[in-house]
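With one protein chain held back, the other chains of the complex are shown just where they sit.
Residue numbering begins at 1 within each chain, and the chains themselves are lettered A and B in the order written.
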Amino acid sequence: MAFGAFASTATAPAEPVVRRRSRVALWLLLPGILYLALFFLAPLLSLVITSFQAPVEFGDIGQYQTAFKWENYTTVIGTYGPHIVRSFVFAATATVAALLFSFPLAYFIGVKLRRFPLLQALALTLVIAPFFISFLLRTLAWKQLLSDESWLVSSLHGLQLLPPGAHVTGTAFSVIFGLTYNFIPFMTLPIYASLERLDLRYVEAGGDLYASPASTFLRVTVPLAAPGIISGALLTFIPAAGDYINASRDFLGSTDTAMIGNVIEANFLVLQNYPAAAALSLILMVAILIPVSVYVVRSGTDDLL
Amino acid sequence: MAGSFAESGADLELVGITKRFPGFTAIEDLNLTIPAGSFFALLGPSGCGKTTTLRLVAGLEEATAGRILIGGKDVTTTKSFQRPVNTVFQSYALFPHMSVLENVAFGLKRRRIADATAKAHEALRLVELDHLAQRKPQQLSGGQQQRVALARAVVNRPALLLLDEPLGALDLKLRRQMQIELKTIQQDVGLTFLHVTHDQEEAMTMADTVAVMNKGQIEQMGAPEELYELPRTAFVANFLGQSNLFTGPVVTSTSTSIVVDVAGRRIEIPTERAQRHAGDVTVGVRPEKLMLHTSAPEEQPDINVVGPGRVTDVSFSGVSTQYQVAVPGLGSMVVFAQNMVFGPVVSLGAEVWLTWNTDHGFGLADDPADAPRFAADTDTHSLALQKREKLEAELEEA
Partner (left out) sequence: MNSFSRWFGRYALWIYSVLAFAFLLVPIVYTIVFSFNDSRRSNIVWRGFTLDNWTSVCESQGVCEAFGNSVLVGVAATLIATTLGTMIAIALVRFRFPFRNSTTLLLFLPMATPEVVLGAGLAAEFLTAGVQKGIGTVILAHTMFCISFVVVTVRARVASLDPALEEAGRDLYASPAQVFLRVTFPLLLPGIVAAALLSFALSFDDFIITNFNSGSFVTFPKYVYTAAARGIPAEANVIASAVFIIAIVFVVTSQVSAAARRKRLARQG
């Protein structure tokens, strides 16, 4: 999924290597694979088991026993349907917003700055700079900047662009805004990676073959950047759909903007309703796996990493 | 063995070597002996198994069957780093994180040989690069890198030095210069050199003995002149330079010569230059041995005459001019004529006869149909096709 875009040392591979069969491979793979089996696959399995658990009769809060209570799923869908829908709507909107924001920027860095390698490297650093400051603190910074007392919001009120009594924080807008801001680098970098390799001769060929700049852009540049756009969309959508910081009451959201992540957290860590949290997690996982598996089937497993 | 310098080069002996990769056989029952101190070239088209042979000798691949002996000692099961063999790699494979000096001293230090640094400097002086000892390999030109790679191998005084297309990445002029240098260094240090190449001119210029390899087997082996003047198979006749080949039944066979009937023409060759003396035999002659005549030449003993034919192509290449002559019944023949006068001797469309001394002919052990004509790959049509395929591959990648 163009994660290579995040690897600063990614260079053109040398000649294809003749891969050998050897027992060494087993020893190299075994520890890491076992680790992932134990701490990635096994947890997914325990989520499945937990999601069907039933409360222990006359037990305390948080005590459950193994059962096959599939009603847990219908219950959480009934109770948290709006949250689930909201999560995907918010994440999709943020993905589109991030794409609109990122494409020109990625084009600028990947194509316009190509002749200035140092400037290009520094521009990329600016794109990932938000990653270097605490995720929570930069979200809180936006909360303050968009709060009712802030210079920005009070001047919007003053100019009557915002009706009296209206807020920015705690709304769907501010949550989507936060999601967009926080995941922009995930969109910009893959698009940059595919545009950076874009051979400008194709664009010239488009012009040579009587295409206007606009239609060259749409018919040559965008299709060639498509792998980056698809990777970027997935890389933005996945964390955005599961995020619960931006939508949290203490950050950019309110109780009206709670997403699936918020209810998973509340059920697991506060209400100790583990089966509900597990069922919600699996619903989220399956919903994410649908676009991801389409991507995997299309790109083939060899290009995944 | 590791730990000491080889006093001089050692014999290399390959006995019944077979190498199979998943899906194909690279080498089939190869037997080869390279005498100590010789400059031996393994020549063949890509995919003929020559690089695999070299990697087997280096210990970088394991043979499926057969034995490898260096200086009479069986090293078949010995690991690469324990063999008294060093390689000059095609890509040079200089360590980018080490200086030139560190690269050259690497093998000596691994073997804990005293004065590694001094010996490395000495080897760099041999290739005239001691002044660049502190540079990193990336800071050198291709030719300089090539010489460092050579110094890095030679400094270990291996019993056997392997060269894997070492001049392939250099431009023509530098290649010629390096060919001479390599040959001089080989004579100076007296090591056994095994040189793998697909460039027939390079093989012939440098080596004492050339082995022409095809489809995992050695077709013919011998001194360069011998291979060129008396090729034994159609593959050798066409891979090493160009040849005009004709096939027909033997009509007369004496102790001194045999005569082959090709489409009603009698072509005579000396008996000792023919591999087969009865039945259908393929005979040939090199293009530069042919003479062009604009009128029918007189029949003479010891001269083969064919013609009349028509000149279908004239291409001027500086020192010589190449003519294509279509002779009815014999097909298209190639003639190289030295440019002794200004301009071509005959022009396109002219009617010509061709003659050659019967001593110049040779008789093959097989038929041309057995081997594809490699020379055909260089005509303009196939060049254009190759270029197009390459472009398409590039486009697909992008």
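The working rule: contacts are C-beta pairs under 8 Å (C-beta built on N, C-alpha and C of every residue); 3 or more make two chains touch, one makes a residue touch a chain.
Values in this document were obtained by computation on a predicted structure and should not be read as measured data.
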item: Selected from B:Gly107, B:Pro224 or B:Pro287 as touching the chain missing from the view; value: B:Gly107
item: Residues of chain A (touch criterion as defined above) contacting the omitted chain; value: 1, 3-4, 6-15, 17-22, 24-26, 28-29, 31-33, 35-37, 39-44, 46-47, 49-50, 101, 104-105, 107-109, 112, 117-118, 121-123, 125-127, 129-142, 144-145, 147, 149, 181, 184, 234, 238-239, 241-245, 250-251, 260-261, 264-265, 268-269, 274, 277-278, 281-282, 284-285, 288-289, 292, 296, 301-302, 304-305
item: Positions on chain B where the hidden chain makes contact; value: 2, 58-60, 79-82, 85-87, 89-91, 93-97, 106-107, 110-111, 138-139, 152-153, 156
